[in-house]
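Structure incoming, see below.
Incomplete set of chains, arranged as in the complex.
Every chain is named by a letter (A and B) in the order it is written, and numbering of its residues begins at 1.
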Amino acid sequence: MNKRVYLDYSATTPMKQEVLDAMMPYFNVSFGNPSSIYTYGRESKGAIDKARDIIAKSLNSSPDEIFFTAGGSESDNWAVKGIAYANRSKGKHIITTNVEHHAVLHTCEYLEKEGYEVTYLSVDEYGLISIDQLKAAIRPDTILITIMFANNEIGTIQPIKEIGQIARNNNVYFHTDAVQAYGNMKIDVNELGIDLMSVSAHKLYGPKGTGALYIKKGVKIHQLIHGGGQEKRRRAGTENVPGIVGFAKAVQLAHENLEDHIKHITSLRDKLITGLKEKIQYLKLNGHPTKRLPGNVNYSIEFVEGESLLLSLDMVGIACSSGSACTSGSLDPSHVLMAIGLTHEVAHGSLRLTVGDFTSEEDIDYVIEKLPPIVEKLRQMSPLYEKVKGGN
Amino acid sequence: MYSDKVMEHFMNPRNVGEIENPDAVGQVGNPKCGDIMKMYLKIEDDVIVDVKFKTFGCGSAIATSSIATEMIKGKTVEEALNLTNRAVAEALDGLPPVKMHCSVLAEQAVKSAIYDYAKRNNLSYDGLDGFDPNDEHDHHHDIEEDH
């Protein structure tokens, strides 16, 4: 295999070796069902309890506020539908933004069909919501504010603490999708005033198919998955013991080294941002210059289209992603890029490069070397580029 | 996702560029995905003697443009009008369902250029019946459903 440079850590991460090692005993040695009372079962149960403690501590919450799920999407669905259904006697109004992940957005759209009303706050050119607009959107029948912690495409970090304060002042539940933020910044749910928070293991070097929902004590919420008595009778299904153990190990590793991780990632990110800017013309950095995830680079590269970029980069071993319509099943360009005001064409040429723990300086150098000629080749093919050159 | 043939045409596209003093130029775009294809023709005695393209689009848009130019070069205008998107896709050993509309774009780009040629020279072709270059080439509503 040729050189491979993975720069799509926001899509998913490789599992760390320590995570895999931690999971191994639970596949076929301590494999018992945690609901069983015999030794095999108690081993699994103990492992889950320990995992819950680790995750609770990482958020400054308590273990009985952590509920394991099958990932970020399930957590988002549970939070939004669960709050909507359990609190409809109070009202049927939900506030969210137009840059949420589809797991929140499509759930909100589904609830609209079910008779709920949803306000989609717009964002500014950096992807930030306006606190004043949020305040103005709250009504007596508002039951939930769901606003993501950090955006998966452009990395913008929302003013979570202020949102939490507003939610609390207005007696409205506040859910945040922290799938991208968790493991990339310090999160204290109490300090931030968060009532519900979604996280996912595979975004921080843990296993795919495991996540959690933080539910503050006392929050009124319906179940999404009914059945057995697992997760204190709030989320049924035989627990994914290895997944949960791996998740906790990943969280532990992330939080032991959180500051170092952030520093490392941020410096690689900035090197990439600067390096590309120097070599390529007509670049626009999407997202906020400072309120941004440590690992996120999102450039619009004018006059080229994202999928062609991705394919060309894949040919030289670089893996990253794009908000281009052509890479999505739906043929619509990224709703996030449209929300920050890009034109179709510019959104089309967006490239997201996300760095992570296994990214090296050499990887960054490699991208800075390989990307410019690819862009140039594609621009030479582009009917849009002609005009610009003509005008030069 | 893509066949080797698509990747080969994408990485080494044929006939990229512009023709100076072309006899016809056509440009089409897919408003949904935003891709744009521009085609230049040189026509002598009703035969397409040269063709060049420029495309702003996905891998399959570039590959379909490339192979379409190969398929019409040396053909008469009438023959070129018979080029179907299906033939383009087949020549590339197939396209993913969601990418079939890219081949439609290639077919439309050829037609659009010939439409320009017909207009400039006051000609009419059966193959252009019902073709409107300003039509929104949004042919993939149905395709979207079934992937």
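The criterion applied here is as follows: contacts are C-beta pairs under 8 Å (C-beta built on N, C-alpha and C of every residue); 3 or more make two chains touch, one makes a residue touch a chain.
For clarity, every value in this text was computed on a predicted model and none was experimentally measured.
Each chain type appears once in the view; in the entire file the copy numbers are A x2, B x1.
By definition in this document, only the chains that are shown with their structure count from here on.
Computed from the mean C-alpha positions, the centre of subunit A lies at a distance of 39 Å from the centre of subunit B.
Partner subunit A is touched in their complex by these residues of subunit B: 2, 7, 10-11, 13, 16, 18, 27, 32-38, 54-62, 98, 101, 140, 144, 147.
Across the complex, subunit A meets subunit B through its residues 303-308, 311-312, 315, 324-327, 329-333, 344-345, 347-348, 380-386.
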